[in-house]
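One protein chain omitted, others in place.
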Amino acid sequence: MHIKVSDMKKVLAPSATNMDAIAATPMPPNAPTYWYLVGTRLMRDPVTMFCAFLLVFVVGLALFAPWVAPADPLEVSVMNRLQPIGTDGYLLGSDRLGRDILSRILHGGRISLFMGIAPVLLAVLIGGGLGILAGYVGGMVNSAIMRTMDVFYAFPSILLAIAIAGAMGPGISNGIIALTIVFIPPMTRVAESATTQIRKFDFVEAARATTSSHLRVLRVHVVGNVAGPILVYATSMVSLSIVIASGLSFLGLGVSPPNPEWGLMLSDLRESIYGNPMVAILPGVMIFVTSVSFNLLSDGLRNAMEIRQ
Amino acid sequence: MLSYAFHRVAYAVPIALAVSIIVFALVHVGPGDPLDAVLPDEASVQDIERLRAQYGFDKPIPVQYGLWLGRAVQGDLGISIGSGRSVLAEVVDAAQNTFILAAFAFILGFPLAIIIGALAGYFHGSWLDRFLSAISVTGISIPHYWLGMVLVVLFAVEFGNLPAMGMTPYGSDGWSFSVEHFRHLVLPLLTISAIPMAIVARVTRACVADALASEVTQALRAKGLSEVSVFLHVLRNAAPTILAVMGLEIGNLLGGSILIETIFAWPGTGFLLNEAILRRDLPVLQGAILLMALFFVTLNLIADLIQSAVDPRIQRT
Partner (left out) sequence: MKVITTNPAVLQPSVEDRGGPAQPLLIVDGLRKYFSLKPSLLSKSGVVRAVDGVRFTVAKGETVGIVGESGCGKSTTARLIMGLIDADEGELVLDGDPVGARNGLDWDVYRRQVQMVFQDSHASLNPRLSVEDTIAFGPISNGISRNVALSITHDLLNKVGLDASTFGRRFPHELSGGQRQRVNIARALAMNPKLLILDEAVSALDKSVEAQVLNLLMELKHSLRLTYLFISHDLNVVYYLCDRVLVMYLGEVVESGPVEELYRNPKHPYTSALLASMPTAQRNARRREAPLQGDPPNPINPPTGCRFHTRCAFAESVCASSRPMLSTPTAGTPDQDRHSVACHIHNPASGHSHAGSDRIVLWTSGHVNN
């Protein structure tokens, strides 16, 4: 007797009882959102949490520098020049003009961090926007945008930043412009690559089938999924940005004296490297610590975001 | 393959052209009169005009660009305002010195970086891996100009056995392979290699770890291959990516050279560029950036071609 496939299937049909079993799986009332899950995973990673706290501390110090710093960073005192670490009144020593290093480091943090973070934010907006556009629309628009970016991509970032800033001249805004230009191409690339991948997924097509508003589809379905990789990349970019921004000041581009800024201080203190070596390298320690923390934070974010289904 | 090579080379030409335009535009956007650096205060108006005409600064910008490009293609990049020598000569001389630094960094540093990365990847998750990874994260985050200063403090100030500056000992004129010259090489070499080595190590570690965890490796082990053979196999698979990154990092070696050469007063292209920026020596600035840019474009091109030749998975249409 040949058993019809259709008969077999009727046996497995859902009855009232097994439908209930399906639906009755217990579940907490408020299921966690994606970012909540990322957050909890982050919190379980000790290295990342340490870096996060450290950065909050550094940024806090920089923000509240005028109230925390013991002395005026610009105050000159010829008598107290080149004091070593631990001198009374000059906790971390003083530079060749007698200015308190600790205060200068705290105030310098404001400028260094600003010059490090602002270009990345701008690059995320501009580069991310361009990349998402290129990835979503595809075709000629994509080629046009990505080929333009390719021109810049051949250069190492530092050289490009210095070349642009060098050509434009010193100044904070020139420095920020230079860094933003340097960071837009790689950010565009990351955004475009992520968007192109997401674009192919069925849920994007399903969304496109319900509405003719591309903006809506982008906003609800694309941006949320692309934000992750962009955030990871942006965080590691901040680390590089701080180093390059200080490097610009080190060369005399970017910030000009007497403003405190970590890179500028480093360049300043180079002269006293034989006399007061430990003080000379202090600003660099700040740059280094901040940069490493951002990098480790970026790694931690990347690990936390790999949620497997 | 050949068609890809052809497309790639042809594609590099408009890039180079775009680069030259950008370089020119940037330099002329900057503030200040390019002649300020050279003119004495008492220069008369006619002197100024004469100098201006001599350098061609009186013509409209697009015309200047055209003239400059036309001469550049023939190999004439103008005269340095600061030194009076031909820009091309200055850049070539400087490039040789930078090349020495970069070559040593490449030959000594990169293989070491690959070994470090491969070890970290092979012993993925162990204390050795964590230790080496920590070092490489440090390496990529470190401001190399600061590292240079730290090394100088350590070795030149505290220990006093290595020179803090300069490429050559007194009385010498250019590079030669002597102990003295090597002593001058050590600190800049360490400083300039740090970041590129760290990046190469990191990428190697990631590739090796991925490849070892892949099913291909499991299949090889199941076939009974010795660990050494499996490891070599993994390296061969990871080679294209690592080569590509190494190619890019050569760029970083040269890019980082600006700051390092300034610290150590090493007379390379970075030092030259820095001087040109300070003195606003436009012809040198333009010429040096252009040449360096062209160099990078060529470097990228070669790296791309090698990668597509080595990696059969890359299908180029």
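The chains carry the letters A and B, assigned in the order they are written, with residues numbered from 1 in each.
The rule we apply is simple: contacts are C-beta pairs under 8 Å (C-beta built on N, C-alpha and C of every residue); 3 or more make two chains touch, one makes a residue touch a chain.
The structure presented is a predicted model; accordingly, all values stated were derived computationally and were not measured.
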| item | value |
| --- | --- |
| Contact residue for the chain not shown (choose from A:Thr40, A:Ser173 or A:Ser213) | A:Ser213 |
| For subunit A, residues in touch with the removed chain | 2, 4-6, 9, 12-14, 19, 22-25, 27, 29-34, 200-203, 205-213, 216, 220-221, 224-225, 307-309 |
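Please note the rule applied: only the chains that are shown with their structure count from here on.
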| item | value |
| --- | --- |
| Chain centre separation (subunit A, subunit B; CA means) in Å | 24 |
| Subunit B-touching residues of subunit A, taken from the complex the two chains share | 150-151, 153-160, 162-164, 166-169, 239, 243, 246-247, 250-253, 263, 266, 270, 273-274, 277-278, 280-281, 283-285, 287-288, 291-292, 294-296, 299 |
| Touch list for subunit B against partner subunit A, complex | 15, 18-19, 22-23, 26-27, 29-32, 137-138, 140-143, 145-146, 149-150, 152-153, 157-158, 248, 251-252, 254-256, 258-259, 262-263, 273-274, 276-278, 285, 289, 292-293, 296-297, 299-300 |
